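Encoded as structure tokens, the structure appears first; notes follow it.
Yeah, one chain of the complex is gone here, protein chain that is, but the others are all in their spots.
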Amino acid sequence: MKFGRTTRKTVAVLALLLVFGLLRTPLESRMTEKFVASGLITEVSTSQLSSAVGQSTVLAVLGGLRPLVAIYLTLHAFDAWSYREWDTVERDYRLITTLLPEDIDSWKTGAWHMAYNASASALYDDPDIPEAVGKKNSRDWILKGIEFLKRGIEQNPDSSTLHQELADIYRQKLEEPCLAARHYKLAMEGDRPRSFVPRFYGYFLARCPGREREAYDFLMELYHQGEKQRLPTLISRIKELEEKLDVPATHRIPDPDPDVEILKKYPHAKPALP
Amino acid sequence: MSEAANAETEERTVPRVPLFSPGRIWVLTMSTFTQLVRMKTFYFLIIFAVLVAAASNLNLLYTPAQKLRMLKDASFGAMSIFSWLFAIAATAVLIPRDLEDRTLYTILAKPVPRLEYLLGKLFGVLLTIGVALVVMQVLFTGFLFFREVTVLAAERQALEAQGGMSPEDIQAQLELIRAQGVQWQLLYALVAIFLKAGVVAAVTMLVSTFASSTLFTMIVATIIFLVGHFHKLAAGYWLHELGDSLVAKLVVKPVIMIIPDFRVFNVTENIVGGTPVTTGAMLALVGLALLYMAVYSAVALYLFIDKEF
Partner (left out) sequence: MSVPAVEVRNLTKVFPLSLKKEYLVAVEDLSLTVNAGEVYGLIGPNGSGKSTTMKVVLGLMAATTGSTKVFGIESRDVRSRHQIGFLPENPYFYKHLTGFETLKFYGRLCGLRGRELKDRANEMLALVDLEVARDRRLGGYSKGMLQRIGLAQAMIQRPRLVVLDEPTAGVDPIGSRQIRDLIFKLKEDGISVFLCSHLLEQVQEVCDRVGIIANGRMWREGPLHELIAIEDQTELVLRDASPALLERIRNLVASDSGGAELVRSGHPRTTLERLFLDIVRESREAKAKEDREKQASKGAKK
């Protein structure tokens, strides 16, 4: 029998749309690839997400509301922080950085929560926990923070900030001068490093056993860059190294003039009477 | 009958009605716009203003750049929700309502080609969304600018008080914050939101030309919208599971081809986040959106042209 008008039209429309789909798909795929490559689109791994957040949240993420979900999680993490629920904070930041992998501040904040806040809380918050256990937990949190930052660095290899944060944790929380120095060095090579980063590299290289010579040469290079670099720590670190490396007296840098130093510290002070 | 009279009747027999008139489309566009505005659509802008004000007063202990980014993300999130929700709802409501009120009869009984009617409705919805987006952008930019200025001043003060930082360091720090502040690039994000809403409206119009009810149109359009964001991702999985089976060939693949792919339009998120975007990429996006709208409007017309009321 003859097909009705509606059936005919439906078939025609589906065929038209199919042809359009076939024609546009290569174009769209190429555009999507290009956009992903230039960082305009972030492809979020949904399998990882859907186990952590609900299906509807995954839909929101895919539907173009990724930043909104990240905001929600940030607020959620903030709340968890105030109740010291560190596991929640950790989970939230893992999700936030999955959603916004290029957002340096989120990597930084997440690591800060783990390596500083959670680790300190593990040590001091619960008096019932034996000290040894507390210490171990605290160290675990520090290591988690480090691992977290390393993931962030994987995603943003050029970020000076993340290397510097990592170096700070090695320096302050684990007292590992060699590792700290290594990451200050990487921070120096990243984009837009802060001006103090090279000095810090020198300071902690100086503390790294076996690398004193290298550190001395580097710090002297900074020293010769002029007055701007000659901060008290730099001078004292060079002096330490001069002792350690037995630098001949003729090559040693002069002692700072105490009067000048005082004036540097207190610019409004009157010069000492002659 | 005299010749003059004859000539006159002759002339009046085939009146000169242009077959396509941008003027008429504009009349229909403006009437749709007026209709939507008088449906109190723009009250949404008040909600938006409150939301942006709230987001810009959110003082969590985060970095200044994060505070700005959060304000941007919240505002653009609200703008994109508004635009696609509105594109679906308004487009789904308009044509059935004209039919129910029999306004459609009186309009189509005037010398109005059906293509012009459809385009008038589509453009009316787009104009409303466009105006709303521009107003929201202006509101939002005001808040962001104010926030940026305050945050920058506070940060400068804090950095100077902290000491140990060279002026260049401070400058670099402030630069990072400015990068999250008011930037021309945000306009591209606005354009991307608008383009996506345009495609959504065209899809909805297509659905509404064969759907039997407003509710059905809304549901189908929403499903297409949602599925259009992940079907290409899911396709890999399904096709992998199904292999080369008949189901895969006859059902899954065609469905995936038919449903529009909205992923490309999600550039908004990263443009807002500060990823630089080239004019070329924007033009490609505009081209794709126009292609979608043209094809969907054409298919909608094919369904609508001999529809009976």
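All chains are identified by letter, namely A and B, in their written order; residue positions are counted from 1 within each chain.
Basically, contacts are C-beta pairs under 8 Å (C-beta built on N, C-alpha and C of every residue); 3 or more make two chains touch, one makes a residue touch a chain.
Treat the numbers as computed from the prediction; the structure is a model and nothing was measured.
Among the residues B:101, B:160, B:175 or B:241, only B:101 touches the chain that is left out of the figure.
When the full complex is taken into account, the listed residue touching the unshown chain is B:109, out of B:46, B:109, B:138 or B:246.
Looking at chain B, the residues touching the absent chain are 1, 9, 12-15, 17, 19, 21, 23-24, 27-28, 31, 34-35, 38-39, 101-103, 105-113, 306, 308-309.
Going forward, only the chains that are shown with their structure count from here on.
Averaged C-alpha coordinates give centres for chain A and chain B that are 36 Å from one another. Those residues of chain B that touch chain A in the complex are listed here as 60-63, 65-66, 69-70, 73-74, 76-77, 80-81, 164-166, 168-169, 172, 176, 196, 210, 225-226, 229-230, 232-233, 254, 256-259, 261-273, 275, 277-278, 281, 284-285, 288, 291-292, 295, 299, 302-303, 306. Residues 5, 9-10, 12-14, 16-18, 20-22, 24-25, 27-28, 31-32, 34-35, 38-42, 46, 59, 62-68, 70-71, 74-75, 78, 100, 102-103, 105-106, 108-109, 192, 194-196, 228 of chain A are the ones that touch chain B when the two sit in their complex.
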